[in-house]
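One protein chain omitted, others in place.
We call the chains A and B, going by the order they appear; numbering starts again at 1 in every chain.
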Amino acid sequence: MTETANTAIQTLLAQTDTDVASYLEACVHCGECAEACHFFLSTKDPKYTPTYKLAPLVKAYKRHKAPFHTLKGMLGLVPDEVTEEELREWEPLIYDSCTMCGRCTVVCPMGIDIAGTIRKVREGYAAAGIVPEGLQAARAQVEKTGSPMGVTAKALMAQIKHQEKETGIKIEVDKKGADYMALLSSMEVMGYPEIIGAYARLFDRAGLTWTISLDAYEATNVGVQIGSGPLAKGLVQKIVDAAEKLEVKNVISPECGHAYGALRWAGPNMIGRQFPFEVVHIIELMDQLRKDGRIPAGEKDGRKMTLHDPCQIVRRGGLLDEPRRLLDDSCSDFVEMEGAGVANLCCGGGGGVSANPRAEELMLNAFKCKLDQIDEIGGVEAVVVPCANCRTVFEDGLDEFESDLEVIGLGELVADTLKEA
Amino acid sequence: MSFLELVEGPLFYISGTIFLIGALWRLIGIIRMGRKKDISPPKGSAVAGFFKGNLRHFFPRGLFAERTWMHVLGGYGFHLGLFAVMFFAAPHITFFQERIFGFGWPALPRWGFIIAAEIAFAGLIVLWVRRFSDPVMRMISDRDDHIGSWLTFLVMLTGCLAMQEAHDILRAIHMGIVDIWLLYFPFSRLMHAFTFVLSRGATGASYGRKGMNP
Partner (left out) sequence: MSLAQKNKSMRSGVLLAVILTVIGLVFAQVALADSSVRPPGNAISLPEEAGPSNALGQRSDSEIWRDIYGGVVANPSSSTATGQLMQILGDDWRLFRTNYILKYSHWVLLGVIGAIVAFFLIRGRITIRGGRSGKMIARFSMSHRIAHWFLAGSFILMGLSGLIILLGRPLLVPLIGKEANAVMTSAALQGHNLFGPVFILSLLIVTFRFMRGNFFQWADMKWILKGGGLLGGHASSNHYNFGEKTWYWMVVLIGLVMSVTGMLLEFPWLVDTLAWHQISTILHAIGAIILISVALGHAYIGTIGMEGSIDSMLRGEVDENWAKEHHDLWYEQVTGKSAALDETPDASAKEGTS
């Protein structure tokens, strides 16, 4: 057994707690998970069956940790040792063809959280250094600049200044004692900086104080995508340190996929203590502010629109109704896709897939399923996509399939349809 | 001791004991692996989620109901039919009363027993046929799946063959296969009968804690 394989196996076994073990012991190989996976649906290749992707973990578990493994081992009834070759053979299945979207978890009759277990398998891979090049590059960038796209504090300041001019509102940076500290994803800063202006308008109207920290502005947690616990922890620590230094009461997780889960749910466990501040998702915050009447809605946007449910926000994040309430107030012609909500299709590029050039074809094929879902409604002019990563996937995909559908973020839409002061 | 007395007596008690101890050992083994305590502030109850998750996954949701109807129909047909036959067929109740519990309970009328068995057979056969026809199931199925299906089928078949209750040998073959099935159970995937509660519960608890509907 090679050193690499050994590291991977040891990490996989360490990740196997009672929850993971229950999952591995409950799978009856029914294959329903394949029916939920957009990668299988778009290629019909059975190797993309979600439970099949877990094979290295299953093998290691049965050989080294499962109840009766000693007895079965003596009778030669345990699987062979996982080899480095197998691990590498499975790498594309673990990284290219899984966005950890969780549809498989919803459909599984045994309730097995396959998506969450892929996350754990990635820990083994990351520890052994078997990671796709695209994600390795992102990791290198993060270690250098704190941002997977190499967005420096200087670049961020430039965007902030630009938005201040656009909106005419001062945007505080490193302000101590603010109510809220906003995080942003690099994707937003570089691709959709209007969101910064949108925050300014919304919070100004709502009358709350907020700031952006130049020490920790990145919400995207590459550690979660790669599956590296240590990296994920480091990124969370940075945010916590900055938030504590600025003594803010709340930290806002932006329209980004894994960021919220990484900070809100995994964060305290990663750094080993509770936060002295609350973590809130921007969509939750907007919904609350609107309920409190602090950001009343004005004239509605008349375009025919539909909503794409980002997996980590809706299915895995629980924010099913909030975006819909905000949309009902902001647009007059809002139509749902069939199967929208908890069972909604993934855009195809989450969980690190969009940062992985090797997975581009798979991603675009999977995105086609999404596009078909939208086209089925007919006459849709714009799609609201409350996740910056999904937005890039949409933009790549719409370009590839030559569609002129417009993509808008939720924050901007809410800010644009605010009632005149 | 006749063959029938052997399979209904000592062999049954041995295999039954191994079944019970094996199943407990395996379940306790899984639970003992433990998990790290979650210190993030909860939004809802994990315990409630454990139960909600268990109930929720009984029903396919939204788009999925359409895509998985064959599994749902066949699966429920088989499981419910088998459950009805195993616990509510008159000869079985008599056996449980004499050998295990010391008390019985109301039985299905004979025609109910037969219909339940027919539904169970139909479900099992369709699902097993799917297992060797569907490319996805072919890819992920292993020896354990096939042996488990076949053993269960044989238990049911030999039971059906003995339904006239006029020949000891037919009853004995049925019991013999049941003994083998009981021995195989705790070491195989048949344990899903118990582990599904843990896996649904684990997901349900984690979602419940986040204040989400699993």
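The criterion applied here is as follows: contacts are C-beta pairs under 8 Å (C-beta built on N, C-alpha and C of every residue); 3 or more make two chains touch, one makes a residue touch a chain.
As the structure is a prediction and not an experimental result, all values here were calculated from the model.
From the set B:Ser15, B:Ser40, B:Asn54 or B:Ser141, the residue in touch with the chain omitted from the display is B:Ser141, counting the whole complex.
Considering B:Phe3, B:Phe96 or B:Phe194, the position touching the chain not shown turns out to be B:Phe3 (whole complex).
Although one chain is not drawn, the whole complex shows that of B:Tyr13, B:Phe101 or B:Phe132 it is B:Phe132 that touches it.
What subunit B contributes to its contact with the hidden chain is residues 2-4, 70, 91, 110, 114-115, 117-118, 121-122, 125-126, 129-130, 132-134, 138-139, 141-147, 150-151, 154, 157-158, 160-170, 172-173, 176-177, 180.
In this text, only the chains that are shown with their structure count from here on.
In whole angstrom, the spacing between the mean C-alpha positions of subunit A and subunit B is 37.
Listed in rising order, the residues of subunit A touching subunit B in the complex are 16-19, 21-23, 25-32, 34-36, 40, 46-47, 49, 51-52, 65-68, 72, 105-113, 116, 264-269, 272-274, 278, 317-318, 338-339, 341-343. On the subunit B side of its complex with subunit A, the touching residues are 22, 25-26, 29-36, 38-41, 43, 53-54, 56-58, 60-64, 67-68, 71, 75, 131, 134-142, 145, 187, 189, 191-192, 195-196, 198-204, 206-207, 210-214.
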